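Complex shown without one protein chain; remaining protein chains in place.
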Amino acid sequence: MSNEWEIVIGLEVHVQLHTRAKVFASASWGFGKEPNEQVDPVVLGLPGTLPVVNREAVEKSILFGLVVDAEIPEQCAWDRKNYFYPDNPKNYQLTQKDFPVTMGGKVEIELPGAARNIMGEHKWIRIHHAHLEEDVGKLSHSGSGSLVDYNRAGVPLLEIVTEPDLRSAAEASAFLNALVVKLTQAGVADCDMEKGQLRCDANVSVRRMGDTQLGTRTETKNLNSISGVRDCIIYESRRQIAQIEAGHKITQETRGWNAEMSRGYVLRDKEDAHDYRYFPDPDIPTLKISRETVNRLKKHVPEAPFDRQRRYIEKLNLPYTAASVLIADKALADWFETAVAAHPTNAAGIANWAANDLLRELSAQSGTEVGSDETPAVKISLDSCLIKPAQLAGLVKLTDEGVISKQQAKEVFTEMFSTGKDALAIVEAKGLRQNSDTGELEKIVAEVIADPAVAKSIAEYRAGNEKAINALKGPIMKRTQGKANPVMIDQLLRKLLG
Amino acid sequence: MAEEIYQLSATEISSRLAAGKLTSRAVVEALIVRYHQLNKKIGAFTSLDEKDVLAQADASDARRKAGKVLSPLDGIPVAIKENIAVKGQPLTCSSKMLANLVSPYDAHVVEALKSAGAIIYGRLNMDEFAMGSSTENSAIQKTFNPWDLACIPGGSSGGSAASLASGLVPLALGSDTGGSIRQPASHCGIVGMKPTYGLVSRFGLVAFASSLDQIGPMARTIADCELLLKVLATPDARDMTCFDSTQRSQLPVATEKSLRIGIPKGLLGKGVGAEVAAATQAAIDFYKSKGATIVEVDLPSSELAVPTYYVVATAEASSNLARYDGVRYGHRSANAKTPIEMMTNSRSEGFGPEVKRRILLGTFVLSAGYADAYYVRALRARSKIRAEHLAALEKVDMILSPTVPTPAFKVGEKVSDPLQLYLEDIFTIPANLAGLPALSVPCGKSGHLPVGFHLVGAPLSESKLFAAAQLFESAHSFANQQPTL
Partner (left out) sequence: MAKGFDIDHLAKLARLNLTAEEKVLYSNQLTHVLTYFETLAKADLPVNSDVALVVTEKALRSDEPGMSLGSDAVTKIAPASHDGQISVPRVVDDES
């Protein structure tokens, strides 16, 4: 099937922006409040109330545009989308139809590699535009009736609309992952999918390989997880292919998705399509966006994650795996770079600690699962981390200089993580300093060589079996309680057996 | 000059209060007596909380005694149209739909009046959701013209105009979308101004057509009207279409040079009653005699004004009134099985015929396949009308016309013909479409019914309009005229 058919996907991603107040009203918003506690006269659409646009919501939208290299138009404007529904307080939604806040743009994505430590293919997905609108309330259903909570009504939503550039469920997942990393790193949005902060509509069509015309598309609404998007695309593309192969036509329709059953269903067909009667909102004048604002916000655009990954791999010689882990969390990557600045000669060594041991300890501390499917943006807090970047650099330096062994370093790291003490202080206090006293070590090595129990290994070594020398190292380590410098042991053994 | 308290202008009350010759309580008590004598007959007020207004009067008198007078309006009653929000008071818009709604907040203008110490005095009848020119579309009650109780007072601010003409209150707030302040002002022989769009905050004014609506002052004299506007016209960040202080400071300065008045070409031809035409001509002649230059101005797109207005206004209204669905507040139908059925039934039961008619028209002009032919063309026509007016107002200080082509008609006379009623607004509509300030000034009678003339000026030229109107008022006896009741 995959050889014969091409799947064409465009996404409309709705992201709740990171603001304190709502987009057209001053009521606060946030997760976990009692119903209708975050509602003011404007949110409720009481007669006589008027919307006033929240500056932060506009600036976060512009920042998004800058993050994806979009054009920020000189002006943007809001329109009314008219439709009746109990969760829509004014029975029109304020949105941007003709003059959105950002135009164009592109997002770099990375597809999964053949293995975890192999980087996959990179691709650019074009953004058509993004517009700033208001969220609606929430309806819940009980036996006899339905209940409406308007806490979510008026929450700033940025709708990010892609071009139909995605070609598989995997690409759609990779796009959403990359988008979430960009949005969170720039502070545009938190994208917590469990709290419904990112929702997605998927436009899917299929065509035979080589066809240049797009097939009839369907739109599946309100997908609220990345796995939901992936499953829905797989389901919907298979359904469409089966339809066409059975000789049926695809109907242009709006569909829903049942995540529990992993099945899509028809919401309404084209004939029932809404007539939204869009027109410019007369309450909100056209907004001029100054270039001063755009230039000021440009300074808040962080380095693009995949640019950073390339820099880590090419300039700092990091392995792909460590680089990809670090760039997923801006704070962690920044932390890592501060550490590298303190000990520039072994970035890979520092990366290894930061991407593995440190991240593991931090996530164990906060109880989050790192890098799971639904938390592509690693959510760990470095605020409570007792180890400072320069201290980790100090630890790596001690191992690099042979002062402690890698084995000892693990022990020191554990202590550093729980106390925040310097590596050197721990080494001194525990007497862990690796034994590098040649005279004393030479004596021990000589004693071990003299032990008849190792005579066989010595003979093999002398006969040309290089590996046989390792059998002597264990007893030496044992006698020095692990404090001996392994490099020195090796050198001494070769000298004395020489 | 008038001697009874109810006949006094606000300016006169203000100076008597300042001189200690009168108390706010005495004013309010006199008006309450008048209210009991006349309101049933006139139907201007929909409600009046006597205890509350007396308490407000006492508070004002106490402030005065303590030397803490807030403004020249301190202690003076101002009545409020039913579509302007007053915290704790009904906000019915004279509709069954909002019969039970109590506003949990104050409109900007009400806050401004309260901080000026004015007494928020009772609520005034109107056409339902301000849609109408006769106040016959009120679901609460009928209002009658104080000069002839068989006639309509005009509308939609019919309660406001009738209350002033019958001496029930010295000052009132109206709202004007296509003439709703000026047309009833003309029919009732009082002064009414629609300010420049953006001069007065719309926060707390229930929207009919947001791009046209303005709250404005209504009074019996030009000085009173100006006094009230001064309090209303302050910046408000809650209305993005309201001018900020920088924009306000760009007010045109009154010039010493002689007045130039524009008269639209072919003005007194089509549809203007003979006595209205005569009164208007007399006003033109008066200004000429005072040294004004009278210039004919060409406004060829005026014939587009009525259709343009009704397309824009009903389109916006169809969306503005969508929120009245019985879900969050207001009338909810008792019988419905689904939310959509409930919303549909609530709207069908809650709205009157004119509101339904305009919602249907507005829905049509925005609907798929028709929006380009109607709504989009209307916006383009609006551009043209505005450009023509602004160009004319480069050459003249103001444009003079009748306010309404004919005097107040009989109650029930035009209810069956909406188009005939829509044409009542032919002179007043362009100022709304172009966002310009406009004023109706009493200038005579047609039979026993008052008529007014209409002045339209450049943006923010309110003070120029008031000055010109004052010149006329001072030389005539139409101000503060009151019918025998």
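The letters A and B name the chains in turn, as written, and every chain counts its residues from 1.
Just so it is clear, a contact is a pair of C-beta atoms (placed from the backbone, for glycine too) under 8 Å apart; a residue touches a chain by one contact, two chains touch by 3 or more.
None of these values were measured; they are calculated from a predicted model.
Interface note: of B:A313, B:I359, B:A392 or B:I426, the residue touching the hidden chain in the full complex is B:I359. Contact with the undisplayed chain is limited, among A:V15, A:V53, A:V181 or A:V403, to A:V53. Across B:D285, B:D298 or B:E341, the residue that sits in touch with the chain not pictured is B:E341. For the options A:N3, A:Q213 or A:S290, the residue in contact with the chain missing from this view is A:S290. The chain omitted from view is touched by exactly one of B:A26, B:V69 or B:V102, namely B:V102.
Against the chain not shown here, chain A presents residues 19-21, 25-28, 34-41, 44, 52-58, 75, 77, 83-86, 139-150, 256, 267-268, 274-275, 277, 280, 285-290, 293.
On the side of chain B, the interface with the absent chain consists of residues 101-102, 104, 198, 211, 237, 240-241, 244, 301, 303-304, 306-308, 310-311, 318, 322, 325-332, 336-345, 347-348, 351, 353, 356-357, 359-361, 363-364, 367, 369-370, 373-374, 376-384, 386-387, 418-419, 422, using the contact rule stated above.
One rule holds in what follows: only the chains that are shown with their structure count from here on.
Between chain A and chain B, the centres computed from C-alpha atoms are 57 Å apart. In the complex of the two chains, the chain A residues touching chain B come out as 41, 44-53, 80, 82, 84-86, 89-92, 146, 148, 150, 275, 277, 279, 282-285. Interface residues of chain B, counted against chain A in their complex, comprise 83-85, 91, 93, 98, 101, 103-105, 107, 202-207, 209-211, 237-241, 315-316, 318-319, 322-325, 327-329, 339-340, 343, 363, 366-368, 371, 375.
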